[in-house]
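What follows is subunit A.
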Amino acid sequence: MDREALKNKLTEVFPDASYSENKQFIILTTTSDKITGVAETLKNNTDFRFDYLFCITGEDWLNYFIITYHLRSTHLGHELVLKAKIENREKPEIETLSHLYPTAELNEREIFEMYGIHFLHHPDLRKLLLPDEWEGFPMRKDYYDPLHIVELE
Partner candidate 1 sequence: MKILSIYDFSNLTQAIHTWLSGKMSVVSTQVVEMILVGTVFLLFFAVLGLVLVYAERKVCAIIQVRLGPMRVGKWGTAQTLADFIKLVFKEPLITRDADKFLFNLAPFIIIIASFMAVAVMPFAKGLQAMDFDIGLFYISAVSSIGVTSILIAGWASNSKYSLIGAIRSGAQILSYELSAGLSLLTIVILTGSLQLSEIVESQADGWWIWKGHVSSIIAFVIFIIAGTAETNRGPFDMAEAESELTAGFHTEYSGIKFAFFFLAEYVNMFIIAAIGATVFFGGWMPLHVGNFEAFNNIMDYIPSVVWFFMKVSAIIFLMMWFRWTFPRLRIDQLLTLEWKYLLPLSLMNILLMAFLSLMGWHF
Partner candidate 2 sequence: MTTAAIDTSETKEYFINMGPQHPSTHGVLRLLLTLEGEIIKNVEPHIGYVHRAIEKMCEKSSFQQIIHLTDRLDYLSCHMNNEAVCLAVEQGLEMEVPERVKVIRTIIDELNRISSHTLWWGVMGMDMGAITSFLYGFREHEMITEIFEETCGARLTMSYNVPGGLMFDIPPHFQKMVKDFLVHFKKKLPEYDTLLSNNIIFTERTKGIGYLSKENAIAFGVTGPSARASGFACDVRKLKPYSAYHKVNFKEIIFTEGDCFARYKARIDEMWESVSIIEQLIDNIPEGDYFVKTKAVIKLPVGEYYQSVESARGEFGVYIVSDNKKNPYRVKFRSPGFANLSALNKIAQGCKIADLVAIMSTLDLVIPDIDR
């Protein structure tokens, strides 16, 4: 499906999501509570068939978080960036996608330990890379650790 057709179809299926575009991707932004529904439709709808999740990124935008999912359809060849906005910084929560994309399981564990975002219904939400006794969420922008971070200049 070419880019225009994909965009039209997306707006048809998810009318209340917000869209933006860059040179490479169509970016679909939704909220954290709708992510499972959106992802399920994206994966199972025969027009989309986004079956390959190749990159999951957590982003800290100081007063909200964004989880970015890069999706590709191996059947139809089109790509999409799905973003989920998490407004609640105090208690960030989002549904897991690991039942749809098993690759998300380890990635979500990494985002959990780095940003402190809880993935609900995740099968095994533990720290992955950091030591078990590590405190704080190092990838957050306001993380401060005078012992381990050496500021240059």
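Regarding selection, all candidates are chains of the complex that A comes from, given by their letters.
Couple of notes before you dig in:
Please note the rule applied: contacts are C-beta pairs under 8 Å (C-beta built on N, C-alpha and C of every residue); 3 or more make two chains touch, one makes a residue touch a chain; residues count from 1.
Not measured: the values here are computed from a predicted model.
When you check 1 or 2 against subunit A in this complex, the one that touches it is 2. Of all residues in subunit A, only 22-25, 27, 51-55, 57, 59-60, 68, 70, 74, 77, 81, 101-103, 105-107, 126-132, 138-139, 151-152 touch candidate 2 in the complex they form.
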